Each structure stands twice: as structure tokens, then as C-alpha cells.
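Heads up: the structure comes next, in C-alpha cells.
A protein chain is absent from this complex, but the other protein chains hold their places.
The first chain written gets the first letter, and so on, giving A, B and C; residue counts start at 1 in each chain.
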Amino acid sequence: MKNTKFKGIIAYPITPFDENEKVDIVLYKQLLERLIVSGSHAVAPLGSTGVMPYLNDEEKEAITQATVSQVNGRVPILVGVSNLTTERTIYHAKAAEKVGADAVMIIPMSYWKLSDDEIVKHYDAVAKQISIPIMAYNNPATAGVDMSPSLLKRLLEISNVTMIKESTGDVQRMHYLKKELGDDVAFYNGSNPLALAAFAAGARGWCTAAPNLIPELNIALYNAIQKNDLQEAQKLFYQQIDLLRFIVDKGLPRAIKAGLHIQGVEGGQLRKPLQPLTEKEISELSTILKLVNN
Amino acid sequence: MKNTKFKGIIAYPITPFDENEKVDIVLYKQLLERLIVSGSHAVAPLGSTGVMPYLNDEEKEAITQATVSQVNGRVPILVGVSNLTTERTIYHAKAAEKVGADAVMIIPMSYWKLSDDEIVKHYDAVAKQISIPIMAYNNPATAGVDMSPSLLKRLLEISNVTMIKESTGDVQRMHYLKKELGDDVAFYNGSNPLALAAFAAGARGWCTAAPNLIPELNIALYNAIQKNDLQEAQKLFYQQIDLLRFIVDKGLPRAIKAGLHIQGVEGGQLRKPLQPLTEKEISELSTILKLVNN
Amino acid sequence: MKNTKFKGIIAYPITPFDENEKVDIVLYKQLLERLIVSGSHAVAPLGSTGVMPYLNDEEKEAITQATVSQVNGRVPILVGVSNLTTERTIYHAKAAEKVGADAVMIIPMSYWKLSDDEIVKHYDAVAKQISIPIMAYNNPATAGVDMSPSLLKRLLEISNVTMIKESTGDVQRMHYLKKELGDDVAFYNGSNPLALAAFAAGARGWCTAAPNLIPELNIALYNAIQKNDLQEAQKLFYQQIDLLRFIVDKGLPRAIKAGLHIQGVEGGQLRKPLQPLTEKEISELSTILKLVNN
Partner (left out) sequence: MKNTKFKGIIAYPITPFDENEKVDIVLYKQLLERLIVSGSHAVAPLGSTGVMPYLNDEEKEAITQATVSQVNGRVPILVGVSNLTTERTIYHAKAAEKVGADAVMIIPMSYWKLSDDEIVKHYDAVAKQISIPIMAYNNPATAGVDMSPSLLKRLLEISNVTMIKESTGDVQRMHYLKKELGDDVAFYNGSNPLALAAFAAGARGWCTAAPNLIPELNIALYNAIQKNDLQEAQKLFYQQIDLLRFIVDKGLPRAIKAGLHIQGVEGGQLRKPLQPLTEKEISELSTILKLVNN
């Protein structure tokens, strides 16, 4: 396999804000530390969970810098550097490499739907400017464009595009990736409710915000798969599925922040237009968290 | 679990026609016998594979009768009895029970989209007239209506609706069924490309036309799951996935008939408007069948 | 234009049943007569409104015969003859021609999704056996297959396929038909809420069940278009849109029957699984009918 550094549970931290909607770097480091010490195999700042698109350039750079400094080599770091323009994507990819990221994640953000050729040129232009690996991230729900398996195949011809994160929610996409691309390419699951199906299909890792709330269960599921114990994995999966569905349905940043608060952990504020969960939703989440941990 | 008779590989025979588009019962029995002796755990005549909606009443009754007589108690029999009208559905359900079917399968066929209440009344009216179990079958692609998990839950309150066949192609539906309905209810996978994901999710059986062509692989996959050997199951799944996808993409009756011919087995004719696969498609299928068996 | 007989308001009668769910031919003739005397330009028995797919062969033939006899040459008759199998479609098309239908309407009913080639062969096989014109009917919601504009173009190469009924609900399909097919081909609108947009786009007629309830408004809308008076047409359209939406949302046979009852007209029973509207829906329809007529 081309890339071996990232596997298992790849944890996505949220980006906390203070009461003036400014990024709270001190709190960010504390939340990141929780992910590391609870056993995540890698961390991924500036993902969807980290509301990357809502941050300006300086804020993104501050988060990346804080991550590298806090992690201090304990786990690999995957930094989100996606941007609507190719120029800004290159800028952030280079910045991430410079401060010490192990890899960058790029989703083809699009306002105008991009053609396949435009997407290939976009990735290629970025890839030429950095030497660390790129994870191509497919998530039509947030990107507005759905990269077909054949397009992903084209992207993998770019030498440092070595990982694919699949978040369409359709496990058959993963079957295709595994079948067509073979063992040279690592694919990662980005759809929480597909955690079991994706590992069964051969996913190398699970990109997830869930370790902010239930790290033990996430890691136990991965370990059961590693031990080839499907029955145990199935049991663990059904134990956590309600939480996985809840955080996806309500939006990861909003749901994680609410869950942290329920668990007595300070998670900071959201940046508008994102609003806190309603009281009813918070109550539902409390119930789920209690059941999950029994 | 309410019903224990049906599990594992539930094989769907095709309905062969002669050159005048008449049902060929002699050939049907031969094709059915192949499914039994190759190890299928149950058979299901008059499914989509058996082009049930294209048959008239007499033809359906002849197929059911032939199945019972040929099977002769060796495996359980699940007979498709769906019809647009409630009256005809009752008619065929009673007829199937009378000649010795072990259970009936009912999809809410709809020209006019049925409301949830209409669907519940439809199943209830049939259930009252028979004493064998009913498998409720959800397949929006052929039925024109998608039964939500909450509707399926309502159907399961009818005492002899004890099994659910899920064919939406969305493995998360199965997660929901397992999680919400618990171990009282058996759910079956009707989506071939989801065979592995469905077993991982806890499906009790796999309703499939594939044993007409690759029975050993289908059964081996089920056995690997039974042995809790995920790695072996994954390997076997990827060995057969191309065939599973092909037969679904081209339509089961057309693809199975073509595959039988490639394997030197007489499969009869199709009833129009269904047409044989094109030469190009047949050639593609030949290649897949060769690779599958290596 | 190839065919000139059908234009304006093409009214779809319901098929009424008695208390034993048997077709009530006497009542059918009364309901048909209402459509004729209220000014519809043509009638179309055995459409979706007439629950054709829920009828057996004898019932279909009885309805056709009753229509020809009741109409007695006053308006053109378009008979629905669609069937899952090609053989039965031919049978009913020939029967309709024999008793005096002016044209037949055929939707490519499909359980197994038909390929374009299968659909063309299906229409061609029927067309060869009759000499009256065929209206090709596209309605993915009921047929389960969506005929692309390019497929419709292929169908129009068959000499007696001369009319197209478009019911996708997408007015851009009609733009395409008008633009690509030119003035040789008549296209008809089958989507009630698109009545105004379709006439603006150049539809030659409106296939609708609405004249069972509001014939004056339907005909007035057509007349305004004929007079090139868009403002009047717009006013008339907004006067009836709530009713048009309601009958589509609830299903035409159910909604029309309920509306007739509200208007004091006997409409007979439905055939199960179709159920009457709920009391709440009936009350909503009453309100709409009152407002429409003011």
C-alpha cells in the first residue's frame, strides 16, 4: 500500500470559539489533547467538524500551528486545506507542510459545479507544490460535487494523492474502490453510520468526530475488526449507532459541542449562522449518551 | 426470533418460457432442482427473478404447484403472491398455502402510490386469510413505493408478518431494522451488492438469484459469516461482487438466462417486452463468469 | 401536424365500483356523460384515473365498449391499453380499435426497468397490429421508467405514434419536445399543476381528470390560451391551482370520487387496496371546491 501512516481511528477536533466568535486556541489545544490521550490513531484539524470553511486564513494557520505543537509527534496529523480557489488551496497546503503536517485532506469545494477535468487540474496544481501525501475527500453533501469512482481513479494517478476518504454514505462506492483500485490505495470511511459496513468492506481507517464523545467505543470497534471478530464488532457497532446517527443528523460541530457540555467538558461557542442545538435535541442527546455507555 | 425456518441462501429461480412465450414447466423443474442440489437453504418461486407480474393467474398457480412437487419437502418454500389488488393477493396467498408453501412474500405493488394506511390494510386483509408467515418485501425500484422503517414496524404488529426483506440498497435501513426491531424479527437482504454489508449488519438470510450461476460462492460467503470469519467473508465477497453487480444492473431474469446459456444450461426464452442481453453484454458476462470461478 | 383530432381538454373518467368491488357500468356511463355534456373536447377511458391496471381483461373490454356506445361519435375517444407484457398490450389495442376507439394511449409499464430498445420494440410490435394512432405516455411516477426526449424521438419514427403525453412534471421536457420535434408532433400535458406552463409552452391539449369536478374552469383556461390572453389564462389558472394540486397529491381516483360525493354526484366505490380519503382530507377538499367556484 502506497501510504501506511494513517489507519484506525482518525479523530476530528472541533474548532471552539469564544463569546466574541473568535477562535479559542487555548481551548482548542485542550480538546485536541483529549483526542490524543484517549487513543485516537491520528488527528485531523480543519475538517468539516472543525468548521474550516468558516475560518479566515489567519485562523486556519493558527489552528494548524497549534495542532503540530500540541501533538508533538505523538500521532500523525492530517490537515484540511480545501478552498474554492486553486490559489488559496495551494497556499494552505504549503503552509501546512511547512509547519509539519503529515498529510493534507482536500475536498473539491465548488460553487460552480466543477468538471472532472477542472477537478483533476485543481488537485494536480496543489500536488505539484507539496511533497506530503494528499487525501482526496469525496462528500457531495458538503462539497456540492460527487466524484465518481472513475474520477477518483484519475486523481490517484497523481503521485502524492495516495488516500481516499469516502463520505457519500453508499457502501457500494467503497466496494468499487477496493475492487478496482486494489491494495495499492488506502480508502477511509467518512460516513459514521457506515462504520461497520466500511470496515467489513476493507476500509483502512475511520475519519470521525465521534472520539470527542465516545473514544473507547470507536477504538474497540476498530480493534474487533483487527481481531477478525465480526460478532464483537457488530455488537459494538449497534451499541454506538444511535450516537453516530445523531451527530450526523444534527451536524457534527453543533452535536459535538452539545455532547461535550453534557459530559461536563467545555467546548466553547459556535460561529454564526451555526446555532446551538435546541433544548429538545440536547435532551435527546443526553439520553443517547447514557444508553451508549451502558 | 418469531420465525426460524428461513435463513442463509434463499434462491430465486427464473421462470422459463418456450418459443411461443408459454411457461415451460418441465424446464422450470430442472432449473429449480439445480438450486436445491447445489445447497440453497430455501427457494423462492414467483419473485421478481421469476417475472411473477408478467404471469397470469393460471401460470402462477402452475409454478407454485410445480415447486411444491419438485422440492418435496427438502427445503422451505417462499412463494411470491403480490398483486395490485387486495382481492387477487388474497387469492394467490390462499392458493399458495393450500398447495403447501411454507411462507408467502408480499411487496406492496402500486400503480397509484399507496398511503401507509392503505398498505397496512392490504397486508392485514391478506394475513387474516392465511395461517402461514408473510415476508414483507420493500423494494421501491420495482414496487414504486418505499416502506419506511416506521411503516415496517406497523406491519410487524400483524401476527403472521414475521420477516422483512430489504432491497432499497441502503445498508442503513438494515441497521435501523436490527436496532429498532430487535431480535424478534428476522430481516433478509434482497440487494445482491450488499451481501457482505447485510450479513455484517446481522441479516438472517440473503434472497438472491445468484445461485442460478454461482451457488458455491454464495453459500461459502454465508458459511464464512457463520464461522465469524470476516476476512474470509470479505475475500469471498470481492470474488463474486462483479457478478452480483452485473446481474442487478442488467435485470435478474435477463442476466440469469444469459449466464445459464454461457454455462451450457438451457434457460428457455424471455417473455416480451423483456429482450435477451446484447452480444456485448453477453461477452462481458462471460468474462466475469470466468474470473469469478478462478 | 400529423394528428389533429385530439386537442383542448381531454377528460379522464374514473371507473366506479359497486359495493362488491365489481365495475359498475351503468354508473360509469352516467359519469362519462357528465364529461361530454360539460364540454370536454375528448374523453380517455382506462387511464390512470380509470384505474386501468387494477382491472382484468373482461372489465377493460366492458369499459371500452361502454364508452364507444355512450359517446356515440360526439367526441374523439382515447383508450388506455398499456400492459406489462407486449402480448396483452397488443390484445387490448386491437380490441379497442375494433370497437371504435379513435386512438390508444400506451405507457411503458415496467416491473423490470426496460431498456430503450425494449421499449421501442414494444411500441413497434403494437403499432404494427393496429391502424389507429398511438399516444406515447411518459409518466415515471406510475410507469417506473422515464422515457428520455431522445427515446421519445425514436418512438415517433414509428408511423402511427403521433402524440406524446408528458407527465414528468418538468416543463422543460415540453420545451425540448416543442423545440426538437417541431410542429409535426402534438404533445399533451398530463401534469395538472403545469396546465398553464404547458399551454404557454405550446401543448396541444391537457389530459386531465379535473373536468369531473371543475369542467368550466378547465375549458375557460384553454379558451383564454386560444384567444392569446395570457393575463386571463393566468387568472383562471390560479383560481383552480389548489384543486389541481389536491387531486394530484391525493391520487386522482380517490380525490375525484371524494369530490363527486361533495358535489352530490354518485361516484361509486374504490377497489382495494385503494381507500377513500380521510375525513380530514375530505374537509380540505370541500373548502377548496368552495373557494374555486367563487
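Throughout what follows, a contact is a pair of C-beta atoms (placed from the backbone, for glycine too) under 8 Å apart; a residue touches a chain by one contact, two chains touch by 3 or more.
This one's a predicted model, so the numbers in the text were calculated from it and none came from an experiment.
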Specify the shown partners of the omitted chain in the complete complex. A, C
Touch with the missing chain holds, among A:A93, A:L114, A:I134 or A:M147, for A:L114
Of the listed residues C:E87, C:D124 or C:D242, which contacts the missing chain in the full complex? C:D242
Of C:A62, C:A125, C:A200 or C:V292, the residue that touches the missing chain is C:A200
List the residues of chain A that touch the chain left out of this view. 21, 48, 51, 53-54, 84-87, 108, 111-115, 117-119, 121-122, 125, 141-142, 144, 251-254, 271-275
Chain C, residues in touch with the chain not shown (by the definition above): 169-172, 175, 178-179, 193-194, 196-197, 200-202, 225, 228-231, 233-234, 238, 241-242
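Just so we're on the same page, only the chains that are shown with their structure count from here on.
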Would you kindly give the rotation angle relating chain A to chain C, two copies of one sequence, based on a CA superposition and rounded to a multiple of 5 degrees? 180
Look at both sides of the chain B and chain C contact and report whether the same residue positions are involved, with over half shared, or different ones. same
Report, in whole Å, the distance between the mean C-alpha point of chain A and the mean C-alpha point of chain B. 38
Give, as an integer number of Å, the spacing between the C-alpha centres of chain C and chain A. 52
Chain centre separation in whole Å, for chain C relative to chain B (CA means): 35
Touching two or more other chains - residues of chain C: none
